[in-house]
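Here we show just some of the chains, and they stay where they sit in the whole.
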Amino acid sequence: MFFHRKETIVPVDVKHPDPQFGQFLLEQFGGATGELTAALQYWVQSFHVTDPSIRDMLQDIALEEFSHLEVVGKLIEQHTSTLDQTDVYAAPLFRVRGVGPHFVDSQGSAWTAAYINEGGNVVRDLRANIAAEAGARQTYEALIHNCKDTATKKVLTHLLTREITHAQMFMAALDKMGKLTDPMFGTIKPDETVDLVFNLSKGDDHRGPWNSKPLFRFEDDPKPTGGLPPGPVNPDDEEVKLAAE
Amino acid sequence: MFFHRKETIVPVDVKHPDPQFGQFLLEQFGGATGELTAALQYWVQSFHVTDPSIRDMLQDIALEEFSHLEVVGKLIEQHTSTLDQTDVYAAPLFRVRGVGPHFVDSQGSAWTAAYINEGGNVVRDLRANIAAEAGARQTYEALIHNCKDTATKKVLTHLLTREITHAQMFMAALDKMGKLTDPMFGTIKPDETVDLVFNLSKGDDHRGPWNSKPLFRFEDDPKPTGGLPPGPVNPDDEEVKLAAE
Amino acid sequence: MFFHRKETIVPVDVKHPDPQFGQFLLEQFGGATGELTAALQYWVQSFHVTDPSIRDMLQDIALEEFSHLEVVGKLIEQHTSTLDQTDVYAAPLFRVRGVGPHFVDSQGSAWTAAYINEGGNVVRDLRANIAAEAGARQTYEALIHNCKDTATKKVLTHLLTREITHAQMFMAALDKMGKLTDPMFGTIKPDETVDLVFNLSKGDDHRGPWNSKPLFRFEDDPKPTGGLPPGPVNPDDEEVKLAAE
Amino acid sequence: MFFHRKETIVPVDVKHPDPQFGQFLLEQFGGATGELTAALQYWVQSFHVTDPSIRDMLQDIALEEFSHLEVVGKLIEQHTSTLDQTDVYAAPLFRVRGVGPHFVDSQGSAWTAAYINEGGNVVRDLRANIAAEAGARQTYEALIHNCKDTATKKVLTHLLTREITHAQMFMAALDKMGKLTDPMFGTIKPDETVDLVFNLSKGDDHRGPWNSKPLFRFEDDPKPTGGLPPGPVNPDDEEVKLAAE
């Protein structure tokens, strides 16, 4: 069951509102790497993760992400408070749809659950979460680099910080399961090609630990091992009589 | 520049075609965790990754994923070759749209680039890729558990194997950069809350390395540190005279 | 700031799990009329609604909808707990993506913020909310009519009940503002056609209070009042020399 | 069966074309609150509404909305007729895709039927329509406030006016059914919680007719009534041995 207090988890007090920057901020409200994605991804995972301690962790972090979504929303609300004093074609999204946050990204695309990565297995979920945190951190860095308001920068730096915290929590959980540095999980045994690496893009080739011994066997000039498969059987295709040579 | 040979990277020879299973297989052709997502994600990253050796790795793996996409497509082509002999309302997608693969998932939703996770920074990209591999592996496991055709199972096991290989390659690259087990990257210094963990979902609480010393300080009963923010300024909102108590 | 308790707002205890019904239930988890739509719609409105008492109401209800989303998720989790004992091609979504809820509807389409209706003005928002509640109630009715598990029915009836409660709350708020039965709001004065009704679909015509006096003037055979507008100016169009008669 | 006359329902004669404003206008051509949404929503409802007089009303209004869609399209056509004389990066959508209207919103997102709200029950449909009209009216107000061309303003004011007319028609229909001010409809009897209101968002609390007697019983400090539900059963989840405290 969810509860809410109207005070924000950290203070939000924009000094120099800038509706155009408000449109940038939408990326973390209704965008792919935003707080909604994180909150819903961790929370929906908690419904199929069988270990109660991981479930608890997922829910604790999900709740913090909802609280962060609120903080980003408040930032946008305050940055758009001066929309009437800006050029009519700056920050067009808020002109047409109204001030305050909306569940779209900085380009106006509606948030979609296609951004969420989850399902079936806790190792898969935790790896997805480390990726989600990395995406969120990267977007916060981009926003901070382009932000002129000191108060906003401070909040964004806090939100970036928390993504690192969460990443470390997910890493600690994977580490406890022995899955932080081991690629394998699940019940299916891989076949004998598991240590083969194929050089399929040629030119400017490089070697590194990811395609060298001791972990990998490198195949410099790989060839198809499947023959030419038979053509399709398509009862609806045109009866074509083509004398192709 | 891209080249192609008509022979497949591994043999594809379905013995017992099953159009309904063909519809399941679409998940790895046009679905979120499928080969198209992997191929395009790794390849598009190669355009902004500055290190030439990581770029080479991304392109090598992307090309293998394109070759795997072809393998999944051939499996679907062969599984749908007997559509005419099945019940009219089984595998409805192929009935209406024709046999063979289409860029939709097993539920008929069109593939969208919203599935792709990339941008800005190579550490973010590689973490996204480990997550992508985990998702692909998980779906292959689900398909294998529900597959009756031995020949198909063998191919799917190979594809699952290669996801593990790629995950290990991405891990090796992150490890060389010192970023496999370190959550931090980028240029912004986190604030002082980086080791705080909040207990925001209460009841059935659990402790583990992800919310305990030495890595973390645990806050059992967190409170808002932001006060009540001011209400929005919305010039278009209704002039409401509400005697709210 | 958000908080959570792991106990659910109402008890969830499915007696006869049915994964196929679980797929139906997704409609209210990740579907257009589902609890996520309601929770996010009301909550995002609270960022631009200037009246603090309406804002409080929107947040109170949003929080309840999040709690209901959790209840629907728990129902789906329990209904899919027996997936392994069902036919492999029943409830295909959970087979391929794993048990438990996902943010898709009963047809497998990802949730999109395009479902959300909000922005600019509190009257518009409240009318959107009454519509959202009506959609949710209608889907719950459909689910109840097709549900065999008594325990599930009881929960769904509660959720349906609460949609009626919320609708009544939104109506009470609109009524206080004098906008429940008055179509006008905002600052633009309508033109003189405001009471005209056009009979544009002919045959099987009917009259009622919506196209009759005293509220309306009825125009049985409306004609264009705009003349033939000039053709487009398109510099990129083909230079066509067509001697069309 | 549909018919068309090339004259527009009202005159369209833009005096001062502005391609950037043309991009704003797309919101009402291919956007969520636009004329296509209205036309298709009312018309598709007419296929399942059993009362012939409501069906007639829905079709009459749908046809008017199609005619309004044409008017908005003509406005966009005329506003983009001077694209060649504007800065190359103003109104980018028309630069790349050509002049005239397209079925996207002002941010370039393709129109989606996810905007449509309909199904199952006429009361639900009519409430959805009142919401649709409110959204359309609100967007027209935003456009008018930002419009410099008097001729365009006049047309937009007419279109806004008609949304009010339609809202009043839908209200009159609901009123005749006794459903304009009564939240209940359908065949399912609500449970005993129908008059309970929960204070779930605390701080800056307010009371009003929507959470007070005589209509409602107010619960200031609601608690979960469901206990802790059992954890999920997930056969595909990792066998994790975690000594969680």
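Some notes on this structure:
For reference, chains read A, B, C and D in written order, and residue numbers begin at 1 within each chain.
Definition applied: a residue touches a chain if its C-beta (ideal position, glycine included) is under 8 Å from a C-beta of that chain, and two chains touch if they have at least 3 such contacts.
Everything numeric here is computed off the predicted structure, so don't read it as measured data.
Displayed in place are 4 chains, all sharing one sequence; the entire complex defined by the structure file totals 6 copies.
What we mean here is this: only the chains that are shown with their structure count from here on.
Between C-D and B-D, more C-beta contact pairs are found at C-D.
Overlaying the C-alpha trace of chain B on that of chain C calls for a turn of 120°, given as a multiple of 5.
Taking each chain's centre as the mean of its C-alpha atoms, chain C lies 10 Å from chain D.
Note on chain placement: the centre of chain B and the centre of chain D lie 33 Å apart, centres being C-alpha means.
Contact with two or more other chains is made by residues 1-9, 47-48, 52-56, 59, 63, 67, 74, 77, 97-100, 104, 110, 112, 114, 119-121, 123, 176, 185-186 of chain A.
Residues of chain D touching chain B in their complex: 138, 141-142, 145, 203-204, 206-208, 228, 236, 242, 244-245. Put simply, chain A touches chain C in their complex at residues 1-9, 30, 36, 40, 44, 47-48, 56, 59, 63, 66-67, 70, 73-74, 76-77, 97-104, 110-114, 116, 118-121.
Of all residues in chain B, only 5-13, 32, 52-57, 59-60, 62-64, 67, 71, 74, 77-78, 81-84, 98-100, 112, 114-115, 117, 119-121, 123-124, 127-128, 130-135, 137-142, 144, 157-158, 160-162, 164-165, 167-173, 175-176, 180-181, 183-191, 193-201, 204-211, 215-216, 222, 224-229, 232-236 touch chain A in the complex they form.
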